[in-house]
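Complex shown without one protein chain; remaining protein chains in place.
Which chain is which? They are A and B, in the order written, and residues in each are numbered from 1.
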Amino acid sequence: MKGLLLKDFYTLVVQMKLFLLMIAIFTLVPNFSMSGFAIVYAAMLPITTLAYDERSKWTQLAAMMPYTPTELVVSKYILGYVTVAGAFALSLIAQAVIGSLKGSPIGGMDVLVVFITANIALLIQAANLPLIFHFGVEKGRLLFMGIIAAMVMIGMGAGTFLLTLFENASAALLRWAIPAGSVTVILNILSIRIAVAMYEKRQY
Amino acid sequence: MEIFISNTGSNPIYQQIYEQLRNAILSGTLKEGDLLPSIRGLAKDLRISVITTKRAYDELEKAGYIHTVAGKGCYVAPKNTEQVRAEHCRRIEEHLRVVLRLAPACGISSEEITALIHKLQKEEQGCPTPSK
Partner (left out) sequence: MPNAIEIKGLNKSYPGFLLEDIHLDLPRGSILGLVGENGAGKSTLIKLTLKAINRDSGTVRVLDADLDDPDFGRIKEEVGVVLDEAYYPEVLTAQQLEKVMAYTFSNWDREAYQNYLKRFQLPEQKKFRNFSRGMKMKLALAVALSHDPKLLLLDEATSGLDPMIRDEMLDLFNEFTREENHSILISSHIVSDLEKVCDYIAFLHQGKLLLCEEKDRLVEKYAVVKIGRQDLEALDPEALAGKREGKYGVEALVYRDLIPSTFATEHTSLEDIILFLAKGGARG
């Protein structure tokens, strides 16, 4: 498992530099949807590594090496969690810095929105990875676009709904963070199970 | 000791090894009690198959030229005089056959051949015939 993560880290080194630059630029623009974009982009990085894997046919080689299907699948999820957590932290730090420079420190609401965004990103990953493992990166990517579109629509609806709910109630922060987090965790566990099954069925 | 393998010859490779090792033993290049190269080592050095090499060694052992000590390797067996004699006889016969085939072609009688043999024998024994 460590080996797989290290390999993905190396493949992403170039991507990472670009990614950090993007987060820096996006967060300079004081707009939540931009940091949201950075987080969703982070959730896409595992797919980038899968594209590299497929191009060099590493997947075929990996199937002959001492990795279990579970390791091969879970390593991609973990990679996603790490990059999303990184993007989440970076977004918050960047916003805090900008906020304090502007004299308007970030509040619980800001944290919640970023947190919800991170959850959405992880849900996208949970929905997407099993498809990728089943269909391969090429077709999986197309489906990914579809999922994003659906998510954006749902997100927009949910967003306005959330905003009306929290207009004045920052105390509701915990109340919403916990269910959102739990849903993400449950769906991810389910997604991993499905992805492992998909992986085992597909022939490399 | 040198061993050459020919891939184009009609002789199977195991036979080539067999013959060359046997000749080395008969001629004394390999002496009684000498350790032969390991089967695997020889095969890899000659870049030939291990199985083929093993076959040659098996044949050598069957013919009594070598014996195997479990876990140690193959050693040249004590010379069996009877066997060496038989082998030499066989080779003499081979050469004589050639002589007998050649002789009628130029009308040499068997008496003349016998005389020739006696003459050569004297030469070999160190009684030099006056050179012309």
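FYI, a contact is a pair of C-beta atoms (placed from the backbone, for glycine too) under 8 Å apart; a residue touches a chain by one contact, two chains touch by 3 or more.
Note that this is a predicted model, so its numbers are computed, not measured.
Every shown chain that the unseen chain touches in the whole complex is listed here: A, B.
Touch with the chain omitted from the figure is made, among A:Ala63, A:Met151 or A:Val183, by A:Ala63.
The hidden chain makes contact, of the residues B:Leu35, B:Ile51 or B:Leu102, with B:Ile51. Residues 1-4, 6-7, 10-11, 14, 52-53, 55-58, 60-61, 63-68, 203-204 of chain A touch the missing chain (whole complex, contact as defined above). Contact between chain B and the unshown chain involves residues 8-10, 12-14, 40-41, 44, 47-52.
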